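Only one protein chain is missing from this complex, and each of the others stays in its spot.
Labels run A, B and C following the written order; every chain starts at residue 1.
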Amino acid sequence: MDYKLAVRDNHPEDTVIDIPGKSGITRIGKGYCTIIAGPCAVESRDKYLEIAMQVKNMGAHILRGGAFKPRTSPYSFAGLGIEGLKILEEARDITGLPVITELMDIRDLEQVCRYSDIIQIGSRNMQNFSLLREVGRVNKPIMVKRGLAATIEEWLLAAEYVLCEGNEKVILCERGIRTFEVMTRNTVDIGAVALLKDLSHLPIIVDPSHATGKRHLVKPVAMAAVAAGADGLMIEVHQNPEEALSDGPQSLTPELFISVLDNLKGIAALNNRIFQ
Amino acid sequence: MDYKLAVRDNHPEDTVIDIPGKSGITRIGKGYCTIIAGPCAVESRDKYLEIAMQVKNMGAHILRGGAFKPRTSPYSFAGLGIEGLKILEEARDITGLPVITELMDIRDLEQVCRYSDIIQIGSRNMQNFSLLREVGRVNKPIMVKRGLAATIEEWLLAAEYVLCEGNEKVILCERGIRTFEVMTRNTVDIGAVALLKDLSHLPIIVDPSHATGKRHLVKPVAMAAVAAGADGLMIEVHQNPEEALSDGPQSLTPELFISVLDNLKGIAALNNRIFQ
Amino acid sequence: MDYKLAVRDNHPEDTVIDIPGKSGITRIGKGYCTIIAGPCAVESRDKYLEIAMQVKNMGAHILRGGAFKPRTSPYSFAGLGIEGLKILEEARDITGLPVITELMDIRDLEQVCRYSDIIQIGSRNMQNFSLLREVGRVNKPIMVKRGLAATIEEWLLAAEYVLCEGNEKVILCERGIRTFEVMTRNTVDIGAVALLKDLSHLPIIVDPSHATGKRHLVKPVAMAAVAAGADGLMIEVHQNPEEALSDGPQSLTPELFISVLDNLKGIAALNNRIFQ
Partner (left out) sequence: MDYKLAVRDNHPEDTVIDIPGKSGITRIGKGYCTIIAGPCAVESRDKYLEIAMQVKNMGAHILRGGAFKPRTSPYSFAGLGIEGLKILEEARDITGLPVITELMDIRDLEQVCRYSDIIQIGSRNMQNFSLLREVGRVNKPIMVKRGLAATIEEWLLAAEYVLCEGNEKVILCERGIRTFEVMTRNTVDIGAVALLKDLSHLPIIVDPSHATGKRHLVKPVAMAAVAAGADGLMIEVHQNPEEALSDGPQSLTPELFISVLDNLKGIAALNNRIFQ
């Protein structure tokens, strides 16, 4: 295989990524269990600021929210764009938490860097090699989501594209792969999480929301992820999932989110992970 | 869907299966975390009795060992047959633990019933409907492994074949599904475990050995399985995995097995499960 | 790999299988394009005899019809059993065509051998190794359908199970594999057909009905199969597909069947294949 930088051979110790914020440094990687939470998309200023404060108060470490949304259909809601980025910035100011948002288009790189603390490369762009090379040249952590049908090897080589341009702050995110199963939205590959903790030094986050597509499966899959060694979770939370413009069926209510966090703390402690 | 007996609609409470043995009753189902362990195949009397005592002393609750082995190639070792069954019986006597073994051929049903406490229907026979109906007519617990590419619906309907003949003692076993990923032998579907705990009242066991095909992934995947709600695990353990006639790369040494059990106890306690 | 008898190494020339019948010998293999047709299941004597005469008059070479039907749900119509076999025998007498039917249960082997000219092993039993070994000991051609998610290697090794018991009359049948695509019932693997014509000497038949699950796709996929080198086709035809007890949406009306045959003759001629 063609790995150089993504694997342990030349980098035996785990990578830990520091994300500075108003309230101090948030860490992702060895020894930490980091929770990223928020709605799928930034839908409006008021709603976003409200949910941001809620998840912060419940214990989330990083805020998520899409300003640019990759949608299968050209006719679906595709995010608020720059306006969404500005709302994220405001939420960051108010909560003191760092934010993560997706970058879909190279031409938006400067703006996304300005407003976001972590840049997400979505599943559909995991092999958008121009985009990977570009984010390899900025000084921001990059979270690379696994492609819908990407092998572990291809995923690591996507990370390698970022690393080989000089950006060492790469986070992997398992969000489920596509299989023939239809009762869940995707099939979360828990074995890949375990395998990558051994093969690679990069932190790995699991997204149980996209992986299952069903609200009531988020808790058990989140617990399984941390038990298998994941360094954190990315969880969709929405005030009124029924009214969400995207991904409602897999979004937790704030009440469910608290309950998930409670359970995660036990597992994290068992694995000697710090819940910051 | 065509479920009647496998789902909670007409059977809201969890099924718990009692398996009587020399040392008392072993339980599989709600509230318990049951460990099935042993080598892939019964290879010889001496080796089997030795490993049986070892895993018993380490804390395993049920012994596994194949007498009839389904092998992809007609030229591979296919098990010791009836001789293997007799060795299982001897191990049961010596250890006091119940045993589970696979039934492949309807014509062996009587013998397998005589020597084994639980009958395993393997992945390749998950839709061998004649076999399913036959084991639906005996008074033994039946463990139905998920087919290599079976949907959750098909798997539940396979269980339904057994249940509708009158046998209520059905256990499901997730052993990984086939995907495009090649770094692991199969892809364990942890979301299916979580989903089935909700949809069905039947106990569900996870087989992290077949699911991953790699020894060092057994522990994290086993922990994930229990965290996701599995009622137990089936784990391959061999004195000398290097010399195993089948499945060596995924078999644990006894030392590794102890270490896995230690970790599992913590997770089981967290989920309020009794480690018998 | 563990092939000995299924591949060309020790058997360079193509296998051609002769099936004797009242109207002479029907051939499957090199140089022929053999059409197997009929309804999914034998539903009643009158209906079966009628459709059998129709497809015979239209040019089919072999009659299909299920007496024992493997059904995902235990509550679905599972065939007429022995009564169905007797109807097949009558159809064979009346039309002079050989018949093929599926064997699901070892205990039915003698009866199926008595009434059927070719024995079909269905997808769900492709790795029912006891069944494969048994049909390796009878003097009847065996058609081994590819498993729902079987690799080419596993499929050839299933054929090897039959061959290594002494039965050289093995026919492969590609019926589509399971993928994530939902607009077709299965994904017919046309590349596997081409690859097997090179790797193996065994005849290969394609089943465009199960492979697509949609009536209007049967013709183009049937044409593609013969263009890729298939030795024949197995096509579901029913007088009233709307009323079929199984597989109605993929069954052709007799009118559509004629039209498919017309198109196939052109392709077969182009590939120098004899339409018997």
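The rule we apply is simple: contacts are C-beta pairs under 8 Å (C-beta built on N, C-alpha and C of every residue); 3 or more make two chains touch, one makes a residue touch a chain.
Model, not experiment: these values are computed from the prediction.
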Chain not shown, its touching partners among those shown: A, B, C
Identified contact with the non-displayed chain, of A:S44, A:S76, A:N240 or A:S259: A:S76
Selected from C:K197, C:H238 or C:R273 as touching the chain missing from the view: C:K197
Identified contact with the non-displayed chain, of C:V16, C:I82, C:L109 or C:A224: C:A224
Candidate in contact with the missing chain, chosen from C:S76, C:Q111, C:T179 or C:Q239: C:T179
Contact footprint on chain B, counting only the chain that is left out: 149, 178-180, 182
Absent chain, residues of chain C that touch it: 149, 151-153, 176-177, 179-184, 187-195, 197-198, 211-212, 214, 216-217, 220-221, 223-229, 266-267, 270
Touch residues of chain A, complete complex, unshown partner: 2, 4, 70-76, 78, 104-107, 124-125, 127-130, 133, 147-149, 153-154, 157, 160-161, 164, 178
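Note that in this section only the chains that are shown with their structure count from here on.
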Computed distance of Cα centres, chain B from chain A, in Å: 35
Averaged-CA centre spacing for the pair chain C and chain A, given as whole angstrom: 49
In chain C, residues with contacts to at least two other chains: 149, 178
